[in-house]
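Yeah, one chain of the complex is gone here, protein chain that is, but the others are all in their spots.
Presenting subunit A:
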Amino acid sequence: MSHADDTTPLLKTPLHAAHAALGAKLVPFAGYDMPVQYPTGILTEHNWTRESAGLFDVSHMGQASLIGPDHATTAKALEALIPADMLNLKPGQQRYSQLLAEDGGILDDLMVARPSDPTKDGVLLLVVNAACKTDDYAHIAARLPAGVTLEIHEDRALIALQGPKAVDVMARHAPGAADMAFMTVLVTTYDGIPISISRSGYTGEDGYEISVADGDAETLWNKLLAEPEVKPIGLGARDSLRLEAGLCLYGHDIDTTTSPVEGALVWSIQKRRREEGGFPGAARIQRELKDGPARVRVGLTFEGRAPAREGAEIATKDGTIVGRITSGGFGPTLGAPMALGYVPTALSAPGTKVDVIVRGKPLPATIATTPFVPQRYVRKTATKGA
């Protein structure tokens, strides 16, 4: 991971002035000056996203394309770096995966999509984390076969519209958006502005991530905000929303020391790849799949109201320290504290009672299944090749 040090000027997204005008509290995040909250505050923003539609600037994230002569060539090039099945990714389909180190540790997590447009055969669209993007691009570019290139889209913004009413907004302005299935992509327009969208997100709600040219970003942002269902949401609520949805935050819940099996991300490794391997760290990952990992990421719920934060130790009831919290906080929708952390596999069964040490005191906690709040992704099968 590359972090800007204190002397590096903060980068600004194309929406920086729009955030300032809305009265956002701006904080340094992954080298960017980003809105952590708007004047209404994190709780209100969180609840608004769960009830209506929240608008997030996630332009700090990295957008890039892998470009090869045909789908199979590009898919194989990426399969050498990630454990997801890319060969069988259908046109218009999107998948979550991880960029792996040789030892099976996670360098970053990412979204990969195959464009639905047949003239884009051989292209895969990547969205990676802001804090990792420079290293990711170098890692990927150094490992591509001849004929496959990485093109970084520095000139594009990314806006997420998340919540149960996101579809109503998009249905009025973006042709085809309402018919999309979960985890599919589409090139369309919003009131005539060219956009490239996915039906996915990081809140556990139905919604969209909208890629738009930098020059159109503020116009699109303001058009979306003018809709009655839509309010701006900062990174603070983005974190409480994703944690309630049980979604990992890279650099916290998963990192170079955790494998996808330890990170409870086995669902993102399709059967063919589990069997065939052929990705970095395959030997370790296949061994962990067969024998079980030594430790695994779990959810934790608490009896009291005190939140346990990242770094808090997890102990057995007899006081033995067995793991630690990697993300924790208060879930506004859950109405209670929640956390993610690692424990030995033997202690990972839901219902297992443990203690989490907060300010020197054991807080009674229970290993829980995630998501903490049910995910409400759209359940629709792609009918028109998305």
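FYI, a residue touches a chain if its C-beta (ideal position, glycine included) is under 8 Å from a C-beta of that chain, and two chains touch if they have at least 3 such contacts; residues count from 1.
Here, contacts and distances are computed from a predicted model.
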{"item": "Listed names \"Glycine cleavage system H protein\", \"ABC transporter permease\", \"Anti-anti-sigma factor\" or \"Cell division protein FtsL\", with the criterion being the UniProt name of the chain not displayed", "value": "\"Glycine cleavage system H protein\""}
{"item": "Hidden-chain contact residue, picked from the options A:Lys271, A:Lys290, A:Arg359 or A:Arg379", "value": "A:Arg359"}
{"item": "Touching residue (missing chain; options A:Pro14, A:Pro35, A:Gly207 or A:Gly236)", "value": "A:Gly236"}
{"item": "Residue among A:Ala80, A:Leu289 or A:Ala306 touching the omitted chain", "value": "A:Ala306"}
{"item": "Candidate in contact with the missing chain, chosen from A:Leu10, A:Leu26 or A:Leu43", "value": "A:Leu43"}
{"item": "Selected from A:Gly246, A:Pro332 or A:Pro371 as touching the chain missing from the view", "value": "A:Pro332"}
{"item": "Touching residues on subunit A - with respect to the absent chain", "value": "36-37, 41-43, 46, 236, 240, 305-307, 309, 329-330, 332, 337, 359"}
